[in-house]
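Take this structure, written in structure tokens, and hold onto it; I'll ask about it next.
Apart from one protein chain that is not included, each protein chain of the complex appears where it belongs.
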Amino acid sequence: MATGWADVGVRHASGWESIRLLQFSDGHTYFENAFAQNQSDREALFGQAIALLNVQPRTEGNIQQAQALLESLIEKNAGDTYGLAARFFLARVELMHAEPADRPRAITRLLALADEAPQSVWGELALLKAAPFLLYGNMSEEKRREALHDLEKRGARLTREEIRRPLFLTLAQACFHYDLEPERALSYLMAADVDRVQRWQRRADAYVQIGNLARETGDLALARTYFQKFYDEFPRDSRHYMVGKILQELPGNEEVAP
Amino acid sequence: MAPQTVSLRKALHEWRLYLIVLPSILFVATFSYYPAISAVYHSFFEWQGGEVKQFIQFTNFRRIWNDQVFWSSFGVVSILIAANILKMVPSILLAVLIHRLRSDKWQYYYRVLVVIPMIVPHLVVLFIWKFFFDPNLGFLNRILDATGLKTVLVHMDSLFGWGVFREGIPIAWLSTPDLIVPSLIIWGFPWIGAVGVLIYLAGLQAIGTEVYEAAELDGATSWQKFKFIEFPLIMTQIRIMLVLLIIGTLQGFGLQLLLLGDSGGAGGRGMVPGLWMFNRGFVAGEFGYACALGMVLFFFILFLTYINNKYVRVDK
Partner (left out) sequence: MNRDRIMNTIGFSLVAFCFLWAAWRIMDRGREAADPDRVVIRFAHWQLESGIRGAFDELIRQYEERHPHVRVEQMLIPERVYSNWLITQLVGGTAPDLIEIGRPMSDERMARYFTPLMKEVNQPNPYNEGTELEGLPWRDTFVDGLAGSPSYNPGLLDFYGVPTAMFTVRLYYNKDLYRRIAGDRPLPATYDELIELCDLVHAYAQETGEVLIPIAGSQYNAPMILLQLWTSLTQKMALELSTTYNLILPSDQAWMHFLKGNWDYSNPSVSVALTAMREVGRHMQSGFLSLLRDDAMFYFVQGRALMTASGSWDIGSMYAQAPFEIAAFPIPMPSRNDPKYEDYILGPLSEAGYSAGAAFGLVQQSKHPEEALDFLRFITSQQGNQTFSDISLWLPSVIGVELPEKVKPFDLIVEGYTGGVVPYFGADGQRVFRNYLHTLLDYDGSPGEFATIMTERMPGAVIEGFRLSHAGRIRQWRRGDSLLGSLIMLSESETSEELDRVRLAETLEAAVDQETMMLWVESEFETMGLSLEY
């Protein structure tokens, strides 16, 4: 994993730790105090905004305040890490936090960020987070395929595997939900490099999905390889016995090379 | 006597008395008022009972407007209120009978007999009644079988087409939809509540003997004494009990929860507003919505209490 994702030194680890542990009020108080001590501390300003999104009780006032803080970060410097981060979260606020949400505008913002800062973590995250909104919803199948194709190309250029992987998983999910051809779903799962999926449930699912998709598309060696991976790694999964039976019934005994 | 105005200086002069009252005030504020205020506050939130909550203005109340389960539960509770009003009669009659005993010693013994069952916790009584209703081992079905009443019920069923009493099939009181409300009404037979008896008795004992002497001189019968003397003179107590009964029945759900479960039993026939509130809070995890239901229930109770106070007259 690339170190220094945000390319910035972090001074308020304990504030961020509070937020990580869902103690949003504590985190907000911490960053508020830090900002009071140093008004040029962009990290503290950023921290306040991030905490405010979930300080309880959740009110419109808090969300608007968070928006204002993010806008002030952009105003002072739109190009540094905090400026980019603020653009990302401002779009997220419009997408999911503000009432009413403004999804079209939020998606436009995210795509603009992805285009303007493709190498930065925030640009890459913007693409990842815009992807589901470009794929789901009422649209023609043609439009959906176009979106998949476009995201596939852009996804291949992502430099951070921890962002690239979930993007391809998203593309695969869309294929499943909208019943698109199995070859396409299979290609996305292979591009996701599922061996490195951290969540074991998702990795188990991915192995079984690849095995079944490969079976359907006639690639029995690939099917066997991934069913075997699942069988070896997940003895405590309720599908273990089923997959064992499938392996027994699969003709031939080839596997793909690692 | 007209109320006297007390000067601030005089009031503050007795500051020690306020200190004595302070613990009780704090207690009531913490355990009675604070939860109520918190419920009002949370009724405007989407709240799952933890720390996460979102202010949603009147969305919960708009939802209540279309909540069919909630409104139909008032139908059930209305039947229970009517039944409970009728169930006040045995307590009143027993109080009158005890009051008319000439021997003070026997009055005392009967009062003790009425009070002793109060020792048994209410929850235990509910469990015992649940066992009474057991289709196969319960006391109720065994009595009906032994006395032949079951056969009578079966005949009546075939006559009226109820479809609930069948020969050879134990009566499932709590899992047959049409028997759920009758079971909730039967519960507590013979419906003699110690608290009610004692309250009515206190009221009756305040009636002077000269009133009875005058009635006897006029040749009043027992029934006339009850109708013209005792009943009117204990109306204050009856009104108090009526208010408590209505509030208790409207709010209550412990009986239904224990006997029928949190979904109101077969067909949801036993669903009452309090139980729906419990269901939304503790089963569906919608505590904010449950608080809003509680608010609506509160206003209902307030309204009925107002009606009771205005129209149930106490003529002295």
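For reference, chains read A and B in written order, and residue numbers begin at 1 within each chain.
Definition applied: a contact is a pair of C-beta atoms (placed from the backbone, for glycine too) under 8 Å apart; a residue touches a chain by one contact, two chains touch by 3 or more.
Keep in mind it's a predicted model, so treat the numbers as computed, not measured.
Enquirer: Pick out which of A:L69, A:L127 or A:A185 touches the chain that's been left out of the picture.
Expert: Considering the complete complex, A:A185 is the one touching the chain left out.
Enquirer: Based on the whole complex, identify which of B:F133, B:Y200 or B:F278 touches the chain you can't see.
Expert: Counting the whole complex, the residue in contact with the absent chain is B:F133.
Enquirer: Please identify, in ascending order, the residues of chain B that touch the omitted chain?
Expert: Chain B touches the chain not shown through residues 46, 48-52, 54, 59, 62-63, 66, 130, 133-137, 163, 166, 169-177, 259-261, 263-268, 279, 283-286.
Enquirer: By the contact definition given up top, give the residues of chain A that touch the hidden chain.
Expert: Residues 1, 3-6, 8-10, 12-13, 16-17, 19-24, 27, 43, 46-47, 50-51, 53-54, 58, 85, 89, 92, 96-97, 121, 125, 128-129, 132-133, 136-138, 162-163, 165-166, 169-170, 173-174, 176-177, 179, 182, 185, 197-202, 205, 208-209, 212-213, 216, 235-243 of chain A touch the chain that is not shown.
In this section, only the chains that are shown with their structure count from here on.
Enquirer: Using the touch rule from the top, collect the residues of chain A that touch chain B in their complex.
Expert: 56-60
Enquirer: Once bound in the complex, which stretches of chain B touch chain A?
Expert: Per the touch definition, chain B meets chain A at residues 45, 51-55.
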